[in-house]
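Left out: one protein chain. Kept in place: all the others.
For chain A:
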Amino acid sequence: MQASIAIESTPAVQYLLRLGDTCLILGQRIAEWSGHAPILEEDIALSNMALDLIGQARAVLTHAGRIEGLGHDEDQLAFLRDEKDYRNLTLVELPRGDFAFTVLRNAMVATLMKLLWERLRDSSDAELAGIAGKAVKEARYHQQHAADWVVRLGDGTEESRRRIEAALADLWRYTPEMFESDAVDEAAAAAGLGPRWSELEAPWRAEMRTILDEAALVEPKEAAFRSTGKKGVHTEHMGYILAEMQHLQRSFPGGVW
């Protein structure tokens, strides 16, 4: 059994891990739909999206490993860290739920990622700016595809309406975590690495409001609850998804195919 690696958590590394891990874990969650989506065409669409996210995670984690300077590659970072060293948004680690839950979460995260990648194109870090230039095109499509489903379900049958409303009630409380800025964000902003995520809140809310309006959904009131995945404090679901992801690399260290 391969032991865990220890991470050098400088602010820049943490900033990159928040980005890379959010892509990685959401990609894994979406990939769970492969073979299970409601129709074949959507099955392929979701698998494409999962692969886009895994590709983005690979690029960002590889870069994070270089900045960290301890010789960790993408696989080691993806598969050999302890739970507390993952810095993804809590939102993306929640179980995939039903199709309404999945498309609403995809719309919420894709909207955030699109806005973030747009800003990261101007990063002082040329490598990150390059990754962003490619990823923003993918995120734009993810947003459109997911948002269309949110509107269809909101404006569909009684059952689809009930399900998307339930998904909205479940997911919305994880919104504030996206926009809570801390020392990691301040350091990234000061170095020109990337924006404070709090700077994305206004445009994110505006774009989500457009989607929710079109779906005739009402934005839930903000709750006092705060999730903490970005700080490495995760829900009970995180251990299970990591066990599934890490099992192979832990059992067969360095295994490739």
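Rule of thumb we're sticking to: a contact is a pair of C-beta atoms (placed from the backbone, for glycine too) under 8 Å apart; a residue touches a chain by one contact, two chains touch by 3 or more; residues count from 1.
One rule holds for everything that comes next: contacts and distances are computed from a predicted model.
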UniProt lists the protein of the undisplayed chain, choosing from "1,2-phenylacetyl-CoA epoxidase subunit PaaB", "Ferredoxin", "Monovalent cation/H+ antiporter subunit C" or "3-isopropylmalate dehydratase small subunit", as "1,2-phenylacetyl-CoA epoxidase subunit PaaB"
The one of A:His145, A:Arg163, A:Arg196 or A:Lys230 in touch with the missing chain is A:His145
Which of A:Ala12, A:Ile25 or A:Ala45 touches the missing chain? It is A:Ala45
Residue positions on chain A contacting the omitted chain are 39-42, 44-45, 48, 141, 144-145, 148, 152
